[in-house]
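Some chains omitted; the rest stay in position.
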Amino acid sequence: MSYFPEVQDPVPCEGPDSRNPLAFKYYNASQLVAGKSMADHLRFAVAYWHTFKGPGTDIFGSATFERPWNTGATPLEIAEKTLDAAFEFVHKLGLQYYCFHDRDIAPEGETFAESCDNLDHIIALAAEKQAATGIKLLWGTANLFSNPRYAHGAATSPDAHVFAYAAGQVQHAIAATHRLGGENYVFWGGREGYETLLNTDLKAEQDHLARFLHLAVDYAKSIGFTGQFLIEPKPCEPMKHQYDSDAAACLNFLRSYDLMDQFKLNIECNHATLAGHTFQHDLSVASAAGRLGSVDANRGDMLLGWDTDQFPTDIYDAVYAMLVILRQGGLGSGGLNFDAKPRRGSFDTVDLFHAHIGAMDTFAHGLLIAQALIDERPLDDEIDERYSSWNDELGQSILAGNESFDSLEAWIREHGEATPRSGRQELLENIVNTYIR
Amino acid sequence: MSYFPEVQDPVPCEGPDSRNPLAFKYYNASQLVAGKSMADHLRFAVAYWHTFKGPGTDIFGSATFERPWNTGATPLEIAEKTLDAAFEFVHKLGLQYYCFHDRDIAPEGETFAESCDNLDHIIALAAEKQAATGIKLLWGTANLFSNPRYAHGAATSPDAHVFAYAAGQVQHAIAATHRLGGENYVFWGGREGYETLLNTDLKAEQDHLARFLHLAVDYAKSIGFTGQFLIEPKPCEPMKHQYDSDAAACLNFLRSYDLMDQFKLNIECNHATLAGHTFQHDLSVASAAGRLGSVDANRGDMLLGWDTDQFPTDIYDAVYAMLVILRQGGLGSGGLNFDAKPRRGSFDTVDLFHAHIGAMDTFAHGLLIAQALIDERPLDDEIDERYSSWNDELGQSILAGNESFDSLEAWIREHGEATPRSGRQELLENIVNTYIR
């Protein structure tokens, strides 16, 4: 039985002139770009929660998405049907990867034990599906934010009992990820923050969070899980403030608690913009620290102050993101996960295909443009020229540690003012536009 | 000769019932609060640049402030008259401290050497004034943002020549601060950032900035300057993005470049809010890291996206800031610097007094309220109760490092769900309001 009979398997690539809404215009999995296939460059993943479990609710409205797989006699039957739908969907799109939370792939039970059993049951089925299709798990994670028990935090709960609950839950989520050969495991601390400092011991909560992550590292080691651990920054929503507010805050946290070697960052576009940064900025900060591990590829609405999680269709965002990724030699074990949902009014199942096809095309197009910019070097040449003085005698001497304030003061008394050089921002923006074709 | 003949010396404290606009209602320098004088708690400083050199311009309008001390035959004569006005002003307000940039206390010359000479000349006069009045220097700093040479950065300029110029300038600014017994020296990197990533090597620029700060540390050691070095975070303006974007970003930078021991943070309210944080948040982040060194006490307009640098008159901000400061045992060598300016339309000299008197009263009132909250413990009791489980067996065992994901998983299988406890935010806000009287 097919949940998506109207969509060709696989979705074909028909090129930029096609007007077929259910065909790719740019994404061609096997096409080589700088010697590597598009698929290997982009490592797209579908987000289980939004795509298969998203209800089309918003804070003022009830569900609009009626998915045939989300009905059934029992929660487990629904979970099984969802798994069928998911693998059909991922396969039709030619996607290599998917990502999940424990509580979206398998239902929470009445008790902790039942929740664990549910997860085990579904993971076993997912392992079979993976083996049968070749589809892989990019990353797993635990939902530590929806259940009321986590209202005041999970690892940062004021209640040690809740910390223990979260530990037990994450143990199973890591185990499940390991069992499925997941290449990464993600921590998004949606409730790890505060609503008001009036009732919060910020220092203690961060200590507890670090303790939790060290326990996770220990556990992974104990079971031989070698996937990459990732922290996903977000400044707020649902909490007033989340501790992992942006890339720099996460790096500061990791450094101060001796966790830098065990974690990389999973940067989400819409989270970066909520933090007041461009997508490219937070990618660059993570990359400069050698800690850019994976990406949640979506977009926000720059005039709205919440996480709209829209599918990425802005070509500039895609070009700038791919520039960072290509320049660091790819994402390693990470990938581009579409942590995005169709608008509440886009409630047809086919809208899920439109959404993913457009997003994949946007990033494929972005990859082609970014690679051309790298190959033809119009930006790199400008940067090299702009910083060239650091290759000259003075620059080299400073970098070699041979100068002091005293020596530099003397140098300036002798040499006076520098020659100004335009930054050429307008020209560089024009150049990017000439490549967007 | 007096520049402010209309203002009594010193401005009297007449108590909360006074309607005299030129009297304090709450600030009484010698009044003891928890055994320490208000003056010692608050350590107020006047900002030389805004108060004495601010012109009342904005991005669309020319100067509206006509100060009698800002006219004269030569730049140095003007600087001398300004110094007279400054010490009269600070004295009348009963302030202990002032802060300056090199280029506002002394004029930039035609050449580097002339600028240095100008600075030396004025610093000598300032030293005399300090000795005569007992007024002290809270901190000095260098203006590395106004001159066109710094358009693309100072320590992060793509041009090593500019780096050298900045080094020479800061050498003199630190020396001047040292000579005046300054208790701190501040780095605000207004141009240390980027306008566009298209022309920027973010990693190289941060390396250069770290190199610069290490040179500053070395220089201070070489001359015996033992004042505290401070970094002042700000996310943007004038640049699109500044590297020292918020407290966490600064701490991350300091940690990654081995500068944590040499630097603390100078937190400004309006910079925190531009970064999307409350004033109290960034104070708390710095304090939790043991790195809250000083404060720029002002406020922004939460609906405007630029640094309005308004005088602080919000009692909540003052209470919350003083809570953080009191809880960490004060600011040490730091203080509360009014990095604030009257509105462009408040162009009378007397408006400078209104502005400072109101700000001092707001913080004095805030101090009294914060101390009462600490003494009577309505907030602390709630926090203690809220986190009490961490003193129980499970909590202590986790903190002692005796638990693992496996042991906690087993514990949860046995104990099940925790008992939810309300966070009581509304009650706590009400309690604060009962103290605002």
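Going by the order they are written in, the chains are A and B; count residues from 1 in each one.
FYI, a residue touches a chain if its C-beta (ideal position, glycine included) is under 8 Å from a C-beta of that chain, and two chains touch if they have at least 3 such contacts.
Everything numeric here is computed off the predicted structure, so don't read it as measured data.
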item	value
Whole-complex copies, counting every chain including the 2 in place	4
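Going forward, only the chains that are shown with their structure count from here on.
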item	value
Angle (degrees, nearest 5) of the CA superposition of subunit A onto subunit B	180
Where subunit A and subunit B are represented by their mean Cα positions, the distance between them in whole Å	36
Complex interface listing, subunit B residues touching subunit A	111-113, 148-149, 151-152, 158-165, 167-168, 170-172, 174, 195-204, 206, 208, 211, 215-216, 218-219, 222, 235-236, 241, 245-246, 248-249, 251-253, 255-256, 275-278, 280-281, 284-285, 288-289, 320, 379, 382-383, 386-387, 389-390, 392, 394-395, 398-399, 401, 403-406, 408-409, 411-413, 415-421, 423-425, 428-429, 432
